[in-house]
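A single protein chain has been omitted from the complex, and every remaining protein chain is retained in its original position.
In order of appearance the chains are A, B, C and D, and numbering begins at 1 in each one.
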C-alpha cells in the first residue's frame, strides 16, 4: 500500500455501470517526509475518508478485495484511514494535528 | 485509476482475435495541474469517450472487469468519462469548458 | 497497453518448460512523438510481428489471456500490430511508411 | 520481490474490516549499494520483522498468498527477513552487523 493524502474529488456520470454509487477521491502519494509527490491517483473510497486526511490505498487486483469494489474495473481503493505514521519513532503525521 | 486525456487513436488490423471490434484510444495521463505528462497509453474504450475528453482508466487485471474486455489480453480500459475534478475545491477541469 | 517498436530478438534455450516454442521479441516503448524511450521489454509474440514494426503489448495477468500464453510465466505479450496511430488527427506512424 | 528496510510503523483504526489485526510496517526500498531510496511503502508483516531490519516484500496479487493476507485488500507483504545479501560475493548487508 502507499500513503497518500486526499486532495480532491472526481465526478463521473458516464461510467461503467458496475461503478455506480462509488465515491471517487483524488489522492496524491506522500514521500518519506510526508510531502505530497508525484502523479495524482483516483481511488474508490471504501472507508469514508475525508478531505486532507492521509490514507492507505491498495492497487491492482488487491483493490477489488473489498465489498464495495469486488468484480469491478477498479484498480485503486482506499482501505484504511491513517491515524499516524512514524519513521524510527519520530511522528511524521498525526490525524487532526496538521493543516 | 489515473486521470488522462484522450489524445488520439490507434488502428490495428492484425491483432489477437478476442480483441476484434474493440476501440483503441490513445491516452496521456494528466498531472496534478491537469497538464498532460509522461508516456502515452493505449486503452480500450468501454464508455464511448471522445477526443480531448478527460477520462479515468483502470489497468492490470481490473481492466478486464468490463463486459467489453472480459478474458481478453487488455491491460487498460477507460471505465469513466470525467465531468469534473478538483483539488481542495478548486475546479481543475470541467468537461466542455476547456479547449 | 503500450506502444512499442520491435527492436530485436532474445534466444533462450534453458527456460521454463511451458515456454517452449514461444517467440521472444525485444521491444522498446515509444513516447508521444513516436521516439523509442526507456528500458527494453521482452514480450511473447502472439500475432506474428516483424522487426521494426510498431506493436501494442499487454502486461501482467492480461498477458496470459492469449492462446499462446495461457497459464504460462509470461508477463508481456504482443497482442496487436499497429497499422497507424495519430495524435489529434496528426498521423505519427503508418506501417511501412517509416524506416 | 524488492529489498527494503523497515523504517517505521503505520497506525490505522478505521480500515477495511478484513484488515483487522494485521501489522502495518513502513518500508523503504534499498538500492544496489544498500542505501534507502525512493517512496515509502506500507506492507503487512507476515513474518515478525523488526525495526531497521532488511526484508523482502512481494507486491500485487502475490501479496495475498500468505495466510495473513489471503483475500484481503493488501498489495504488499513482507514475506522474508533477510539474513544477508551480497553482490558478486561482496557482502552488502548482514543482519545485526549494521546500525
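Methods note: a contact is a pair of C-beta atoms (placed from the backbone, for glycine too) under 8 Å apart; a residue touches a chain by one contact, two chains touch by 3 or more.
No experiment lies behind these values; they were computed from the predicted model shown.
Shown as candidates are D:22, D:51 or D:82; the residue that touches the absent chain is D:82. In the complete complex, the hidden chain is touched by one of D:2, D:22 or D:51, namely D:2. Where chain C meets the missing chain, the touching residues are 7-16, 18-19, 24, 26, 28, 39-43, 51-52, 59-61, 63-64, 71-76. Think of the hidden chain as still there; on chain D it touches residues 1-3, 29, 31-32, 37-38, 46-48, 56, 58-66, 69, 77, 79-89, 92.
Convention: only the chains that are shown with their structure count from here on.
Centroids of chain B and chain C (each the mean of its C-alpha atoms) stand 20 Å apart. Counting partner chains per residue, chain B shows two or more touched chains at residues 59-61, 63-64.
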